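All protein chains but one are shown in place.
So, subunit A:
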Amino acid sequence: MLEIIDVSRSFGDFRALDQVNLKIESGEFFTLLGPSGCGKTTLLRCIAGFEQIDSGKILLDGRPLTDIAPEKRPIHTVFQSYALFPHMTVAENIAFPLRMAKLDKTEISRRVAEVLEDVRLPDKANHYPDALSGGQKQRIAIARALVNRPRLLLLDEPLSALDAKLREQMQIELINLQQEVGITFIYVTHDQGEALALSHRIAVMNQGNISQIDEPSVIYSYPKNRFVADFIGQCNLIEGRLEGWESGWRFAIPGLDSIPVQNNNEAFSSGQDCALSLRPEKIRLASRLDASPDECLFSGTVHDMLYLGDVTVYIVELGNGLQVEALLANSAPGRTRLFEKGDAVQIAWRHDAGHLVN
């Protein structure tokens, strides 16, 4: 188990990490997700030992790592650039950590052959890294980092150099591999789709802070604040004020009717300014809608649209000038769009579809 307690790290005046707290369980696939420059790599380098921490503690199985040199930590890294040694063959690359651990020759060659089998590249043992494709290099880099069975595997945007198709394939392989070996993975990415697809839990980072740590579905459905809601997937953020009535919580949108909302765990109090986050796919859209009692209904006009193949995104402008994004599947054959710019439409969503954030 890895514990990161109040870890801070500054470069000059710039706080790259600001009192970060994390607890990562053994065997977990944990992802650090955040925009460029938020401190993901810095945190990973602190864990690996390449970066000193200014304050706080990092504990691995209860043991502080602070004074342990990188080579003494049972933690291996898969670098974004792969960092395969160009003057060594694939087999020599993979044997490197075993050689450093002073294993005997027969054991080394047995384990190298085994792990090459695991990443399905047994015939590449005597190739040099230059002769491998991007995906193959990636697999070798992972094999090399895993062969000596570290307690923790750190992966810094390992798939960012691959094209979309290969990336998806590698994602599936990574999930399977992690399940097989049972080693804790800490995965860094700024791709929210990748994070949602791969992880057991995600920590969303913003400017050296952790905004939220949760399972993917919780992060997606119940973002804690505007930043998380906006960063993960497409999201409407509707500004307004929460009001408490005998009949229940209502959300007052300036220039529109107030609507019933959920106030989960009473997280917000009456009169508080906040935002309603609403996923586009939770909004119904038609030229005329019969709203059920547990839905709220608004009329507007189509302001813009974006054809994406499987779906079309409509931007609907409501009476007060508020623009709301809604999503319609193009499931009927040959259908690309239902509405044109300027069409009058109605939108509706269930009262529990939105989620309040601050």
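Following the convention adopted for this analysis, a residue touches a chain if its C-beta (ideal position, glycine included) is under 8 Å from a C-beta of that chain, and two chains touch if they have at least 3 such contacts; residues count from 1.
Keep this in mind: contacts and distances are computed from a predicted model.
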Name of the absent chain as recorded in UniProt (options "Pyruvate dehydrogenase E1 component alpha subunit", "ABC transporter permease", "Cytochrome c oxidase accessory protein CcoG" or "Cell division topological specificity factor"): "ABC transporter permease"
Looking beyond the chains shown, say which of A:Leu32, A:Ala48 or A:Cys274 touches the absent one. A:Ala48
Of A:Ala101, A:Leu308 or A:Ala344, the residue that touches the missing chain is A:Ala101
Out of A:Thr31, A:Thr77 or A:Gln178, which is the one that touches the chain we can't see? A:Thr77
Given that one chain is not shown, which residue among A:Lys124, A:Arg144, A:Arg201 or A:Arg279 touches it? A:Arg144
Interface with the undisplayed chain - residues on subunit A: 48, 50, 69-71, 75-77, 79-81, 83, 85-87, 96-97, 100-101, 144-145, 148
